[in-house]
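I'd like to ask you about the structure that follows.
The complex appears here without one of its protein chains, the remainder shown in place.
Moving on to subunit A:
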Amino acid sequence: MKRALPVFVLTIAGLIPVWRYAPSTGTTTTEAAEIAPTPSSTTSSSPSSSSASPSASSSSSASAAASQVVKGSTVNTSKGAVQVEVTFEGDKISYVRMLQQPNHPQTTAAVPKLIEETLQAQSADIDTVSGATITSEGYIQSLQAAIDAKGA
């Protein structure tokens, strides 16, 4: 975490750390100091911007006249306590932000040295296929359908 922090400040200035990392199931030890406020909906820090400090965009008290900010109750999810704050513009929601998230450290690591390869078109013995298979037409044509037909 100590090493990740400076990188984080440089790359995502003005934005909160992301605490939750799904596989870990540690208990929630929420500390007030770590619940940094999220930026308001108008903040549009670019990832490379390093000018803004994370604490600069301190509050999202939405400035529009008709807006209303409502805090949700704290709920305990499988990953820890979560609380949302919802901003209404009239009766429409304009923004949702997290007041509490499970206290898991942001887990950005260094970028590993990436390997470049040529695109292959192969067939092989497989158990299943990962791919964007959302429509039924796509499924019918897919290798997964063939695997399912074989197993049925």
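Everything below uses one rule, namely that contacts are C-beta pairs under 8 Å (C-beta built on N, C-alpha and C of every residue); 3 or more make two chains touch, one makes a residue touch a chain; residues count from 1.
The rule is simple: contacts and distances are computed from a predicted model.
Going by its UniProt record, the hidden chain of the complex is named "FAD:protein FMN transferase" among "Amino acid ABC transporter permease", "Pyruvate formate-lyase-activating enzyme", "FAD:protein FMN transferase" or "Ferredoxin". For subunit A, the residues touching the chain absent from view are 12, 15-16, 18, 20-23, 38, 44-47, 70-73, 75-79, 82-86, 88, 90-93, 95-98, 101, 107-136, 138-139, 141-145, 147-148, 151.
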